[in-house]
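This report refers to the structure that appears directly beneath it.
For this view, one protein chain was removed and the others were kept in their places.
== subunit A ==
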Amino acid sequence: MLQYAFQRVLLALAIVFVAISALFTIMITLPGDPTTVLLGPRATPELRAEFRANMGLDDPVLVQIVNFWGRILSGDMGMDYNRNRPVAEAVFSALPHTMALVFGAIFWSATLGILLGAFSADNRNSWLDRVTGVLSVGFIAAPSFVVALYSLLLFSVTLRWFPTIGAGEPGDLASRLYHLALPSFAIGLAWVGYVARIVRASMLETLGENYIRTARAFGLTRRKVIYNYALRVAILPAVQVLGVGIGGMLSSAVFAEIVFSRPGIGSLIYDSVSGRNYPVVMGSMLVAIGFFVTCALIADLVNAALDPRQRVK
(Lines give C-alpha, C1' and ligand atoms only; values in the text may rest on other atoms or scores of the structure.)
Protein backbone atom coordinates (compact mmCIF):
# COMPACT_ATOMS: atom_id res chain seq x y z
CA MET A 1 0.00 0.00 0.00
CA LEU A 2 2.79 2.39 0.97
CA GLN A 3 4.57 1.75 -2.30
CA TYR A 4 1.34 2.24 -4.24
CA ALA A 5 0.62 5.51 -2.41
CA PHE A 6 4.17 6.71 -3.10
CA GLN A 7 3.83 5.97 -6.83
CA ARG A 8 0.46 7.73 -7.00
CA VAL A 9 1.75 10.85 -5.24
CA LEU A 10 4.75 11.01 -7.58
CA LEU A 11 2.48 10.64 -10.61
CA ALA A 12 0.15 13.38 -9.33
CA LEU A 13 3.10 15.75 -8.81
CA ALA A 14 4.40 14.97 -12.30
CA ILE A 15 0.96 15.65 -13.80
CA VAL A 16 0.63 19.03 -12.11
CA PHE A 17 4.19 19.92 -13.13
CA VAL A 18 3.73 18.99 -16.79
CA ALA A 19 0.23 20.45 -17.09
CA ILE A 20 1.29 23.83 -15.73
CA SER A 21 4.62 23.86 -17.59
CA ALA A 22 2.81 23.17 -20.86
CA LEU A 23 0.43 26.04 -20.25
CA PHE A 24 3.31 28.32 -19.29
CA THR A 25 5.19 27.35 -22.46
CA ILE A 26 2.18 28.07 -24.65
CA MET A 27 1.82 31.43 -22.95
CA ILE A 28 5.41 32.58 -23.48
CA THR A 29 5.92 31.13 -26.96
CA LEU A 30 2.74 32.39 -28.52
CA PRO A 31 3.35 35.00 -31.24
CA GLY A 32 3.05 38.60 -30.15
CA ASP A 33 4.66 40.61 -27.43
CA PRO A 34 4.31 38.62 -24.21
CA THR A 35 4.32 41.81 -22.19
CA THR A 36 1.11 42.80 -23.96
CA VAL A 37 -0.41 39.43 -23.17
CA LEU A 38 0.79 39.50 -19.59
CA LEU A 39 0.26 43.12 -18.69
CA GLY A 40 -2.55 44.07 -21.01
CA PRO A 41 -2.47 46.51 -23.92
CA ARG A 42 -2.57 49.56 -21.68
CA ALA A 43 0.72 48.94 -19.84
CA THR A 44 3.29 51.73 -19.98
CA PRO A 45 6.66 51.16 -21.72
CA GLU A 46 8.48 51.44 -18.35
CA LEU A 47 6.28 48.75 -16.82
CA ARG A 48 6.90 46.56 -19.88
CA ALA A 49 10.69 46.95 -19.60
CA GLU A 50 10.66 46.24 -15.89
CA PHE A 51 8.43 43.24 -16.42
CA ARG A 52 10.63 41.93 -19.25
CA ALA A 53 13.66 42.09 -16.99
CA ASN A 54 11.84 40.65 -13.97
CA MET A 55 10.40 37.70 -15.83
CA GLY A 56 13.58 37.05 -17.83
CA LEU A 57 11.56 37.02 -21.01
CA ASP A 58 14.70 37.10 -23.17
CA ASP A 59 16.01 33.83 -21.71
CA PRO A 60 15.54 30.50 -23.51
CA VAL A 61 12.19 28.79 -22.89
CA LEU A 62 13.66 26.03 -20.74
CA VAL A 63 15.43 28.51 -18.45
CA GLN A 64 12.17 30.43 -18.10
CA ILE A 65 10.27 27.30 -17.08
CA VAL A 66 12.90 26.44 -14.47
CA ASN A 67 12.82 30.00 -13.14
CA PHE A 68 9.03 29.98 -13.10
CA TRP A 69 8.96 26.87 -10.92
CA GLY A 70 11.75 28.28 -8.78
CA ARG A 71 9.59 31.30 -7.99
CA ILE A 72 6.46 29.20 -7.41
CA LEU A 73 8.28 26.85 -5.03
CA SER A 74 9.64 29.78 -3.04
CA GLY A 75 6.03 30.95 -2.62
CA ASP A 76 6.12 33.81 -5.08
CA MET A 77 3.29 33.56 -7.60
CA GLY A 78 3.91 36.98 -9.12
CA MET A 79 2.04 40.26 -8.94
CA ASP A 80 -1.52 41.13 -9.85
CA TYR A 81 -0.61 44.32 -11.69
CA ASN A 82 -4.20 45.42 -12.22
CA ARG A 83 -4.97 45.60 -8.52
CA ASN A 84 -1.43 45.82 -7.19
CA ARG A 85 -1.48 42.83 -4.84
CA PRO A 86 0.39 39.52 -4.85
CA VAL A 87 -1.25 36.84 -6.96
CA ALA A 88 -1.04 34.42 -4.04
CA GLU A 89 -3.24 36.74 -1.98
CA ALA A 90 -5.87 36.96 -4.73
CA VAL A 91 -5.86 33.23 -5.37
CA PHE A 92 -5.87 32.03 -1.79
CA SER A 93 -8.64 34.39 -0.73
CA ALA A 94 -10.76 33.03 -3.61
CA LEU A 95 -9.98 29.33 -3.14
CA PRO A 96 -12.01 28.71 0.07
CA HIS A 97 -15.17 29.98 -1.66
CA THR A 98 -14.70 27.57 -4.56
CA MET A 99 -13.86 24.72 -2.19
CA ALA A 100 -17.04 25.40 -0.22
CA LEU A 101 -18.99 25.32 -3.46
CA VAL A 102 -17.46 22.04 -4.63
CA PHE A 103 -17.80 20.33 -1.25
CA GLY A 104 -21.37 21.63 -1.03
CA ALA A 105 -22.04 20.03 -4.41
CA ILE A 106 -20.48 16.78 -3.19
CA PHE A 107 -22.69 16.93 -0.09
CA TRP A 108 -25.82 17.27 -2.24
CA SER A 109 -24.82 14.57 -4.70
CA ALA A 110 -23.67 12.13 -2.02
CA THR A 111 -26.72 12.42 0.23
CA LEU A 112 -29.39 12.59 -2.48
CA GLY A 113 -27.56 10.23 -4.84
CA ILE A 114 -26.94 7.52 -2.25
CA LEU A 115 -30.52 7.73 -0.99
CA LEU A 116 -31.96 7.53 -4.51
CA GLY A 117 -29.60 4.74 -5.52
CA ALA A 118 -30.20 2.62 -2.43
CA PHE A 119 -33.93 3.19 -2.74
CA SER A 120 -33.84 2.13 -6.40
CA ALA A 121 -31.90 -1.03 -5.65
CA ASP A 122 -34.22 -1.83 -2.77
CA ASN A 123 -37.29 -1.47 -5.00
CA ARG A 124 -35.66 -2.97 -8.05
CA ASN A 125 -37.73 -2.93 -11.28
CA SER A 126 -40.71 -1.22 -9.64
CA TRP A 127 -42.12 1.83 -11.44
CA LEU A 128 -40.44 4.04 -8.83
CA ASP A 129 -37.11 2.48 -9.82
CA ARG A 130 -37.81 3.26 -13.49
CA VAL A 131 -38.76 6.87 -12.70
CA THR A 132 -35.60 7.26 -10.62
CA GLY A 133 -33.57 5.81 -13.50
CA VAL A 134 -34.99 8.25 -16.04
CA LEU A 135 -34.62 11.15 -13.58
CA SER A 136 -30.98 10.23 -12.96
CA VAL A 137 -30.15 10.35 -16.66
CA GLY A 138 -32.07 13.62 -16.89
CA PHE A 139 -30.02 15.09 -14.05
CA ILE A 140 -26.79 13.94 -15.70
CA ALA A 141 -27.77 15.39 -19.05
CA ALA A 142 -28.96 18.82 -17.90
CA PRO A 143 -26.09 21.32 -18.42
CA SER A 144 -25.09 22.71 -15.03
CA PHE A 145 -25.13 26.33 -16.13
CA VAL A 146 -28.68 26.00 -17.41
CA VAL A 147 -29.63 24.41 -14.07
CA ALA A 148 -27.93 27.34 -12.33
CA LEU A 149 -29.78 29.89 -14.47
CA TYR A 150 -33.15 28.17 -14.05
CA SER A 151 -32.76 27.84 -10.30
CA LEU A 152 -31.65 31.48 -10.04
CA LEU A 153 -34.72 32.48 -12.02
CA LEU A 154 -37.16 30.28 -10.11
CA PHE A 155 -35.94 30.29 -6.51
CA SER A 156 -34.15 33.64 -6.26
CA VAL A 157 -35.73 36.09 -8.69
CA THR A 158 -39.31 34.81 -8.85
CA LEU A 159 -39.96 33.10 -5.49
CA ARG A 160 -37.27 35.06 -3.57
CA TRP A 161 -36.52 32.08 -1.33
CA PHE A 162 -32.77 32.37 -1.80
CA PRO A 163 -30.41 35.34 -2.28
CA THR A 164 -29.34 36.21 -5.82
CA ILE A 165 -25.80 37.45 -5.26
CA GLY A 166 -22.74 37.02 -3.06
CA ALA A 167 -21.38 34.46 -0.64
CA GLY A 168 -22.95 35.78 2.57
CA GLU A 169 -21.65 37.76 5.55
CA PRO A 170 -18.09 36.88 6.57
CA GLY A 171 -18.08 35.07 9.91
CA ASP A 172 -21.80 34.31 9.82
CA LEU A 173 -22.05 30.58 9.13
CA ALA A 174 -25.84 30.52 8.68
CA SER A 175 -25.73 33.30 6.10
CA ARG A 176 -22.83 31.55 4.30
CA LEU A 177 -24.74 28.29 4.09
CA TYR A 178 -27.89 30.10 3.00
CA HIS A 179 -25.96 31.66 0.10
CA LEU A 180 -24.24 28.36 -0.67
CA ALA A 181 -27.33 26.15 -0.87
CA LEU A 182 -28.61 27.01 -4.33
CA PRO A 183 -25.32 27.35 -6.28
CA SER A 184 -23.94 24.11 -4.84
CA PHE A 185 -27.20 22.34 -5.62
CA ALA A 186 -26.99 23.52 -9.25
CA ILE A 187 -23.51 21.98 -9.53
CA GLY A 188 -24.37 18.85 -7.59
CA LEU A 189 -27.56 17.92 -9.44
CA ALA A 190 -25.77 16.20 -12.33
CA TRP A 191 -23.75 14.16 -9.83
CA VAL A 192 -26.89 13.14 -7.96
CA GLY A 193 -27.76 11.25 -11.14
CA TYR A 194 -24.32 9.67 -11.47
CA VAL A 195 -24.06 8.65 -7.84
CA ALA A 196 -27.59 7.24 -7.82
CA ARG A 197 -26.87 5.02 -10.80
CA ILE A 198 -23.52 3.82 -9.53
CA VAL A 199 -24.86 3.10 -6.04
CA ARG A 200 -27.82 1.25 -7.52
CA ALA A 201 -25.62 -0.91 -9.75
CA SER A 202 -23.02 -1.74 -7.11
CA MET A 203 -25.76 -2.28 -4.53
CA LEU A 204 -27.40 -4.90 -6.73
CA GLU A 205 -24.02 -6.55 -7.17
CA THR A 206 -23.32 -6.48 -3.43
CA LEU A 207 -26.72 -7.91 -2.57
CA GLY A 208 -25.76 -11.02 -4.50
CA GLU A 209 -22.67 -11.63 -2.32
CA ASN A 210 -22.46 -14.53 0.09
CA TYR A 211 -22.01 -12.50 3.25
CA ILE A 212 -25.26 -10.66 2.57
CA ARG A 213 -27.03 -13.98 2.29
CA THR A 214 -25.38 -15.01 5.54
CA ALA A 215 -26.61 -11.85 7.23
CA ARG A 216 -30.12 -12.57 6.01
CA ALA A 217 -29.81 -16.16 7.18
CA PHE A 218 -28.96 -14.91 10.65
CA GLY A 219 -32.35 -13.30 10.71
CA LEU A 220 -31.45 -9.64 10.21
CA THR A 221 -34.22 -7.64 8.59
CA ARG A 222 -34.03 -6.77 4.89
CA ARG A 223 -33.92 -3.06 5.68
CA LYS A 224 -31.05 -3.52 8.10
CA VAL A 225 -29.07 -5.65 5.66
CA ILE A 226 -29.55 -3.19 2.82
CA TYR A 227 -28.91 0.07 4.62
CA ASN A 228 -26.35 -1.09 7.21
CA TYR A 229 -24.32 -3.74 5.42
CA ALA A 230 -24.70 -3.57 1.65
CA LEU A 231 -24.72 0.22 1.39
CA ARG A 232 -21.39 0.52 3.19
CA VAL A 233 -19.68 -1.49 0.45
CA ALA A 234 -21.82 -0.19 -2.38
CA ILE A 235 -20.83 3.47 -1.96
CA LEU A 236 -17.13 2.78 -2.65
CA PRO A 237 -17.32 3.15 -6.45
CA ALA A 238 -19.18 6.43 -5.93
CA VAL A 239 -16.24 7.80 -3.91
CA GLN A 240 -13.87 7.34 -6.81
CA VAL A 241 -16.28 8.83 -9.34
CA LEU A 242 -16.80 11.91 -7.16
CA GLY A 243 -13.03 12.31 -6.77
CA VAL A 244 -12.48 12.38 -10.51
CA GLY A 245 -15.67 14.39 -10.95
CA ILE A 246 -14.21 17.33 -9.06
CA GLY A 247 -12.61 18.47 -12.34
CA GLY A 248 -16.06 18.75 -13.89
CA MET A 249 -17.40 20.42 -10.76
CA LEU A 250 -14.65 23.04 -10.97
CA SER A 251 -15.83 23.86 -14.48
CA SER A 252 -19.43 24.04 -13.27
CA ALA A 253 -18.28 26.20 -10.36
CA VAL A 254 -17.15 28.86 -12.84
CA PHE A 255 -20.74 29.17 -14.04
CA ALA A 256 -22.25 28.99 -10.57
CA GLU A 257 -19.91 31.72 -9.36
CA ILE A 258 -20.77 33.99 -12.28
CA VAL A 259 -24.51 33.28 -12.29
CA PHE A 260 -24.78 33.81 -8.52
CA SER A 261 -22.10 36.57 -8.45
CA ARG A 262 -19.99 34.68 -5.90
CA PRO A 263 -16.29 35.22 -5.27
CA GLY A 264 -14.07 32.24 -6.12
CA ILE A 265 -11.42 30.83 -8.44
CA GLY A 266 -13.85 30.73 -11.37
CA SER A 267 -14.93 34.34 -11.16
CA LEU A 268 -11.32 35.34 -10.44
CA ILE A 269 -10.12 33.72 -13.68
CA TYR A 270 -13.12 35.11 -15.53
CA ASP A 271 -12.39 38.67 -14.41
CA SER A 272 -8.66 38.23 -15.08
CA VAL A 273 -9.23 36.95 -18.60
CA SER A 274 -11.35 39.91 -19.62
CA GLY A 275 -8.59 42.15 -18.23
CA ARG A 276 -5.84 39.97 -19.77
CA ASN A 277 -4.38 39.73 -16.28
CA TYR A 278 -2.19 36.77 -17.03
CA PRO A 279 -0.25 36.30 -13.78
CA VAL A 280 -3.58 35.85 -11.99
CA VAL A 281 -4.84 33.44 -14.65
CA MET A 282 -1.66 31.38 -14.27
CA GLY A 283 -1.89 31.38 -10.46
CA SER A 284 -5.57 30.39 -10.54
CA MET A 285 -4.89 27.60 -13.02
CA LEU A 286 -2.12 26.27 -10.79
CA VAL A 287 -4.42 26.24 -7.76
CA ALA A 288 -7.39 24.81 -9.68
CA ILE A 289 -5.35 21.98 -11.21
CA GLY A 290 -3.54 21.34 -7.92
CA PHE A 291 -6.87 21.14 -6.08
CA PHE A 292 -8.38 18.79 -8.66
CA VAL A 293 -5.36 16.46 -8.82
CA THR A 294 -5.16 16.35 -5.01
CA CYS A 295 -8.83 15.41 -4.70
CA ALA A 296 -8.54 12.72 -7.39
CA LEU A 297 -5.44 11.40 -5.60
CA ILE A 298 -7.20 11.26 -2.23
CA ALA A 299 -10.19 9.45 -3.74
CA ASP A 300 -7.83 7.00 -5.40
CA LEU A 301 -5.90 6.33 -2.18
CA VAL A 302 -9.06 5.97 -0.09
CA ASN A 303 -10.30 3.44 -2.59
CA ALA A 304 -7.02 1.55 -2.65
CA ALA A 305 -6.97 1.47 1.15
CA LEU A 306 -10.50 0.09 1.31
CA ASP A 307 -10.28 -2.27 -1.63
CA PRO A 308 -6.86 -3.91 -2.17
CA ARG A 309 -7.81 -5.05 -5.68
CA GLN A 310 -7.53 -1.43 -6.87
CA ARG A 311 -3.80 -1.41 -6.12
CA VAL A 312 -2.99 -3.91 -8.85
CA LYS A 313 -3.12 -2.20 -12.16
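Heads up, the rule we're going with is that a contact is a pair of C-beta atoms (placed from the backbone, for glycine too) under 8 Å apart; a residue touches a chain by one contact, two chains touch by 3 or more; residues count from 1.
Just so we're on the same page, contacts and distances are computed from a predicted model.
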- [ ] If you had to name the missing chain as UniProt does, which of "YdbS-like PH domain-containing protein", "Cytochrome bc1 complex Rieske iron-sulfur subunit", "Peptide ABC transporter permease" or "AraC family transcriptional regulator" would it be?
- [x] "Peptide ABC transporter permease"
Task: Selected from A:P163, A:G248 or A:P263 as touching the chain missing from the view - done: A:G248
TODO: Could you tell me which of A:A43, A:I258 or A:I298 touches the chain that is not displayed?
DONE: A:I258
Task: Per the touch definition above, residue among A:A5, A:L47, A:V137 or A:I298 touching the missing chain - done: A:V137
Open item on the list: Given that one chain is not shown, which residue among A:L182, A:A196, A:A215 or A:A288 touches it?
Closed with: A:A288
TODO: Kindly note down the residues of subunit A that lie in touch with the hidden chain.
DONE: 11, 14-16, 18-19, 22-23, 26-27, 30, 37, 134, 137-138, 140-143, 145-146, 149-150, 152-153, 157-158, 201, 204, 247-248, 250-252, 254-255, 258-259, 265-266, 269-270, 272-274, 276, 278, 281-282, 284-285, 288-289, 292-293
